[in-house]
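One structure, pasted below without further comment.
Just one protein chain is left out here, and the rest sit where they should.
When the chains are written out, they are named A, B and C in that same order, and each has its own residue count from 1.
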Amino acid sequence: MSTPDRYILTITCPDATGLVAAVSGFLRDQSCFIDESNQYGDPSTNRFFMRAVFTRIAQSPPIDKIKADFAAIAKTFGMSWEVTSWHHKPRVVVAVSNFGHCLNDLLHRWHTGQMAVDIAAVVSNHDTMRSLVEWHGIAYHHLPATPTTKPAQERQVLDVFDAVGGELLVLARYMQVLSAEACDRLQGRCINIHHSFLPSFKGARPYQQAFERGVKIIGATAHYVTPNLDEGPIIEQAVERVDHTHTVADMVSIGRDLENVVLARAVRYHAQRRVLLNGSKSVVFK
Amino acid sequence: MSTPDRYILTITCPDATGLVAAVSGFLRDQSCFIDESNQYGDPSTNRFFMRAVFTRIAQSPPIDKIKADFAAIAKTFGMSWEVTSWHHKPRVVVAVSNFGHCLNDLLHRWHTGQMAVDIAAVVSNHDTMRSLVEWHGIAYHHLPATPTTKPAQERQVLDVFDAVGGELLVLARYMQVLSAEACDRLQGRCINIHHSFLPSFKGARPYQQAFERGVKIIGATAHYVTPNLDEGPIIEQAVERVDHTHTVADMVSIGRDLENVVLARAVRYHAQRRVLLNGSKSVVFK
Amino acid sequence: MSTPDRYILTITCPDATGLVAAVSGFLRDQSCFIDESNQYGDPSTNRFFMRAVFTRIAQSPPIDKIKADFAAIAKTFGMSWEVTSWHHKPRVVVAVSNFGHCLNDLLHRWHTGQMAVDIAAVVSNHDTMRSLVEWHGIAYHHLPATPTTKPAQERQVLDVFDAVGGELLVLARYMQVLSAEACDRLQGRCINIHHSFLPSFKGARPYQQAFERGVKIIGATAHYVTPNLDEGPIIEQAVERVDHTHTVADMVSIGRDLENVVLARAVRYHAQRRVLLNGSKSVVFK
Partner (left out) sequence: MSTPDRYILTITCPDATGLVAAVSGFLRDQSCFIDESNQYGDPSTNRFFMRAVFTRIAQSPPIDKIKADFAAIAKTFGMSWEVTSWHHKPRVVVAVSNFGHCLNDLLHRWHTGQMAVDIAAVVSNHDTMRSLVEWHGIAYHHLPATPTTKPAQERQVLDVFDAVGGELLVLARYMQVLSAEACDRLQGRCINIHHSFLPSFKGARPYQQAFERGVKIIGATAHYVTPNLDEGPIIEQAVERVDHTHTVADMVSIGRDLENVVLARAVRYHAQRRVLLNGSKSVVFK
């Protein structure tokens, strides 16, 4: 049995009558089967969002012809749209510093075929994770950063990203803040894991902040990076209970498990094109 | 500004190419706007499920004409389908025994306009809840049950249900098991709250069972009633942590809050036609 | 069988060697049985916290003698301490505005014997909840507040609190901010429910704020009131998932269930003397 010839279509546009009919009617006319489809009209912005997974069959036109013909419909409705192969694994570069739990988690998922991405390289301002990364057969770039070399180091990170054809940069507890220029360049293509339940406890040492405030629940947040620190569109969050007996170190330990799961989900949602940007927010078709 | 003329269309049928296109194309041709739409094809049964909320505008045909014309499409695809007014509030009868928390919760939601149902009557094998129910201006039917009168009492319950034009029977901690005949007659129209995380701890005294097993999490389950006790299609579940210090009474107390929330959600999902039956399981379009 | 003669002892003091031994040895010497005991030494402040539930038996001295003798030990260790009857139900005044879900929930728990408090009165700046409250046989004080009458209205609230011998003021969605003087006077005796996962979204319209930020989880927080708005010691929090399809109204609706449960737990913990203040934080012995 051959692999199905399957694609993901994502659409963002102004909301209008007949949008779903136009898209689904078009796919039917190409003899394509819709495996999965989600749409959402945001009443507060009148924007429409859609993600459809469809399969070409023998009678369907070639995918390039399908794309070319869809462009006409897309123009009518003012759509931003994309068709990607279901089988495409985005090229990912992971940036890490000295905390390796998220990196290890991503590598294990990738290694065991649970994460449909292609981890192309790991960059780090430290050399700590080299052995782990190289055991997985992945290139490790140690790019030290000092206050004076920071801008040059960031260029090196972006050079690695470009050189491997990077499609997604994952900041897996990377303790360097990207410049506004880098954030803009990587808009919607750079995911950070922040170790708090945003918008609580932005910035440095969030578990220390959580401890001092005496919260009864802590969390982690995966979001797209924007020039405003820790304010980008949230993709996923998760939380866990704590109480008065938990020290900052206990929260750090509990938080690690949250960070792993939240970041892995966000990367998976992104890789499967389930996340569409809606201004400063996100639409996530789970 | 006038109330929008809005409807809910629900569909179940064998999966096929062109289903979404047929439905959404039809609605577009009636100048109807799709406010919300969800669909799901179950790969394990090849059944297709859809729920669409649409709004008629001035140019649209009358709703009866829309329904009549849709019947032709429905026939082609072998659909079971229904069109209901978005504004229709299902007539609900609540059955209760001596634990009134779920009843009080439902009444409060209804009273404050948070639950779009029309509570038409409350039936009970006890007289305990009369005052509460009558304060809300709802008819209370005390229908005592003894082992010998049980079949007759069940007929009385069903008579009340019929007399008020009941569309949904909610067993809100009603401690009488319905006969197989009643279960069949009320298929998909009778929701029970079971005070355990099913399929664990079916039958009587589930918190006692949970206590004895030493579980670290307890739960509640809302499900459609079928002749097999506690085995009907699950609509919603929720859980809460417990530990060794919790007595059975503590679990009962924690469980009350779970039961309230789980039952209220299930009734709301049902009332908004978000629940479609899929054999012994349910599709819930949240 | 007679009711056990049971007491709750709570202690806060500087941490020291021999504290538990002194307390438990003292209770043993009075022939008292310790039913439940929790203690916690905070390494970040070197403060010690303890709550012990004990039962007097026939051989035990009278409780007044026990208290008098314990005072000597308490002095040695610099303890703040209290002995309360296990059977004592704190006198509670509930303040409410136009959202009655928390009030209804507290009344139902009280009415059905699930909440060991004595609800002595309800005060409100609106008359909306009168019928519900009076059905429960509780005095309802409608104390309207305008910008000019606000200080006088607050005095009226406090007068009601004093007149009924109030021990705890519960702000159950009361939309008036208390003055700093009132907050100070009621320190550790006034619990507020805030409809966000603090410290996120302090102040007005937290669900609107949550919606705009695009968070994936919303929450509710019960805390003691202090002069700094929404910054008092947190007693309990709970959260629920949301996604892009949830409107502000949906969040308000989901939030209601969180608010009910979180506030009820906080009141129960307080009534059972499970909450001890630790600077700007709380120790909660569950």
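One rule holds for everything that comes next: contacts are C-beta pairs under 8 Å (C-beta built on N, C-alpha and C of every residue); 3 or more make two chains touch, one makes a residue touch a chain.
Just so it is clear, the model here is predicted, and its values are computed rather than measured.
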| Touching the absent chain when the full complex is considered, from B:Asp5, B:Asp42 or B:Asp69 | B:Asp42
| query | What residues on chain B make contact with the chain left out of this view? | reply | 40, 42-44, 197-201, 213-217, 219, 233-239, 243-245, 247, 278, 280-284, 286
| request: Mind listing the chain A residues that contact the chain we can't see here? | output: 100-101, 104-105, 108, 112, 114, 135, 245, 253, 256-257, 260-261, 264, 286
| task | Spell out the interface residues on chain C facing the chain that's missing from view. | result | 17-22, 24-25, 27-28, 31-39, 41, 241
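What we mean here is this: only the chains that are shown with their structure count from here on.
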| query | In terms of residue numbering, is the interface formed by chain A and chain B classified as same (over half shared) or different (under half shared)? | reply | same
| request: Please indicate which chain is farthest from chain A, where distance is taken between mean Cα coordinates of the chains. | output: C
| message | As a quick test, compute the distance in whole Å between the mean CA positions of chain A and chain C. | response | 42
| request: Would you give the residues of chain C that are in contact with at least 2 other chains, written as numbers and ranges? | output: 245, 286
